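In this view, the complex is presented without one of its protein chains, the others remaining in place.
Now for subunit A:
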């Protein structure tokens, strides 16, 4: 058995989600090779080689991979797939885009967002927005799997660095072209990796009011998130969204402010260790999952919270 794991990285940094996926790979067993694909990614490969349990790092460093377009990325993975029993990746937007393509090209089924490894061919994954957990077995010769990062601990660094080996880029299928990116810039920790998340919902009433949350987030070193309603209303950009189809988070502390707690939102945060809800509607479903609930007007509670902290 051997696992090929696609590393996730951003701006020359290995992303923490890769480490969570390594833990899932170790639970599967066998030789673990990490694949780093990008342009100017020597530092990412170096960081990946130090993770405990990694036997080898493959690096495809080419201008062709400056942006993770699904078609060239999946063509590369398919070219390397021979000999691997499992192809894994953390369930990021890059992997969700490319891995189904890999699975189809290999003519195998895919398992999305696993949260548990029962055996090398048997996995647990949430269905119906996490309202049910399915144990699924694949009969295919190769298992193509995305891993929900919050379900696995992050693997630390090992004693010795694994060898790093360059692999050649494969011909660009030229089926898509990168035009532009509009990425949010923030000094705050990344939403999916933050230890504390402060999130706002429709109750925030406007984008300007999010500064009340930002002040608290900065005091706590927290990330700022939002419900779908707040994103749909245009208060904050889409990458703030926590929920079934947004980001899945499981921080030590999740503070939900002015969020009613729709099923789709709960799906994205109910595995947080401690949940705090601040909402003026005492019937709001968010209180059913909150460890600490405060029934209050958020415009009064948030300045008080800022002062207390």
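Remarks
FYI, contacts are C-beta pairs under 8 Å (C-beta built on N, C-alpha and C of every residue); 3 or more make two chains touch, one makes a residue touch a chain; residues count from 1.
Throughout what follows, contacts and distances are computed from a predicted model.
For the chain that is left out, the UniProt protein name among "Nitrate ABC transporter permease", "Electron transfer flavoprotein subunit beta", "Aminopeptidase P family protein" or "Cell division protein FtsL" is "Electron transfer flavoprotein subunit beta". Within the full complex, the residue among A:3, A:41, A:57 or A:108 touching the omitted chain is A:108. On the side of subunit A, the interface with the absent chain consists of residues 10, 67, 69-71, 74, 92-94, 96-105, 107-113, 122, 126-140, 173, 175-184, 192, 196, 220, 228, 231-232, 237-239, 244-245, 247, 252-253, 263, 270, 273-276, 282, 287-296, 301, 304-305, 308-309, using the contact rule stated above.
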